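A single protein chain has been omitted; all remaining protein chains appear in their positions.
The block that comes next holds chain A.
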Amino acid sequence: MRRLVPLRQVVSLFLSQRGGAMAVGAVLAALAVLAGVALLGLSGWFITATALAGLVPAGALMFDVFMPGAGIRLLAILRTAARYGERVVAHDATLALLAALRERLFRGFAQPGIARALAARPARLLFRLSVDVDALDSVYLRLLVPGAAAVATALCAGVALALIDWRLGVGLPAALLLPGLGLPLWLAGAAERAARRRAAALEALRVRGVDLVAGQTAWLMAGRLPAQTEAVMAAEARLAEADDALHRLETLAGLVFGLAGALLLGGMGWAVAALGLPAPQAALALLVALAAMEPFAALRRGAIEMGRGARAAARLLPAMEAVPPAPAMLPPQGVALRLSALRYTPPGAARPLFDGLSLDIATGEYLVVTGPSGAGKSTLLALLTGEATPQSGGIALLPHALLSQRVELFQDSLRGNLLLAAPGADDAALAAALQEAGLEGLSLDSRLGEGGAGLSAGQRRRLALARVLLRDAPLWLLDEATEALDGDTARQVLARLGRRDGQAVLAVAHLRREAEMADRIIRLEQGRITGEWRRGKAGFAEALARLRPG
């Protein structure tokens, strides 16, 4: 039961967001059920009473048929209206909560710390995210609403029967609530393990499905396509097992509740006979007991969902308590980027990669960073963009635009991909940027597939460049800007990159052409600056010459 604690926080979060609508939904639900109970009970009483009155010749004339008759019809209409209102209000409230949750969670996930974990397993974490959000959906609709309705029904039915005989008034709620709430609680606990296995299997099915489709070529060429297909189906087999276990439990709970209901009805029959109640009251008590069992049946599915909802809540709550990231420090006037005594040890590394690294880039300066693989060039960029956080030392930089090594494009129109960099840009500006990047042939309306599928490596690169060009940032961070571009296009693009006045650039480069317009070249080796050459000073030409031609 302790596992269910996070649910409380979710409920209070929901209440703070849409408490009013939620309460209205629950009240309407209770009203609908109660109207149904009253309808049946009143009808039973009415028929029995009229039968007895009809036996006496004058009885029919004395009997007031108006009130019960009108009451029965009124209850019929009330039940319908309340049911419809409850459904609409409760679902709308739930979906509004979910929409708000999605946004809040995305913001939470966009923090540097979480973003890094996410970057390693986006499919798995995202799937959890959407499953968890869906699970919270059922907390209100399947748990709170039917729970409130069932408890209200049991209590009101108890009050009504207490007017006939206090023993019935105590006995009925007790006989309803004990199995009616006890079984769902037992079920929530018993189903927890199967629900967890089910969630894991569904996740595995999902992740392996993504791997199968996204990595189809790799599996195919390795001759492992059938094996990966079987891996997907193995997850499905585990899912089937867990589904079946859950259904077994749910059915068992239903069976026990059905048996308890049979006992309750038989017991009520015995009680009304033993108490010697008048027949109309006996009919009312029996029919109320019959109708009051109905709302408890709905609780079983809620109980199955309870464990899921609690786990989802436990996983999501930390992300939702996200604090906005601290704004980046701005460097002093005339400096575009300043690193001072930077110290950073990558996760899992024994020694720091950077130990006291300091570096200044003046506004308008074009700095090229060279160095072998593993020298720390990519990590340096990660630190600058806030993807990694240094253990000590200062980072101050102007607003910047990044051209990353792995081009990240999105399933969206070309326009949508460009607008990411400049939300306010009009089509003319976008088209101009495309042309500058050498993509004039493409339409802004053409749609890209997942991760920008549909473009060649060169086109992807150029589209990413267009994004950077669009970005009106005083500092550009370029990670191998012209890799995979043919010589002519690369030279065109580089010419554009170097032409803006006052534009500071930090470019990680391997190719000579990318370094040719540098004001300064530094060489990074094992996190240390081992060489620095300024344009026009000794060694600059030699430093250029050491780079890969192209």
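Assorted remarks:
Throughout what follows, a residue touches a chain if its C-beta (ideal position, glycine included) is under 8 Å from a C-beta of that chain, and two chains touch if they have at least 3 such contacts; residues count from 1.
Everything that follows uses one rule, which is that contacts and distances are computed from a predicted model.
Selecting from "Sugar ABC transporter permease", "Thiol reductant ABC exporter subunit CydD", "Sarcosine oxidase subunit delta" or "Ion-translocating oxidoreductase complex subunit D", the unshown chain of this assembly corresponds to "Thiol reductant ABC exporter subunit CydD" (UniProt protein name).
Among A:L15, A:L125 or A:A429, only A:L125 touches the chain left out of the display.
Within the full complex, the residue among A:L225, A:A314 or A:V335 touching the omitted chain is A:L225.
Of the listed residues A:V24, A:L98 or A:V335, the one in contact with the hidden chain in the full complex is A:L98. Across A:P390, A:G458, A:P474 or A:G531, the residue that sits in touch with the chain not pictured is A:G458.
When the omitted chain is restored, the residue from A:G266, A:P318 or A:G539 that touches it is A:G266. From the set A:L176, A:L286, A:L414 or A:L465, the residue in touch with the chain omitted from the display is A:L286, counting the whole complex.
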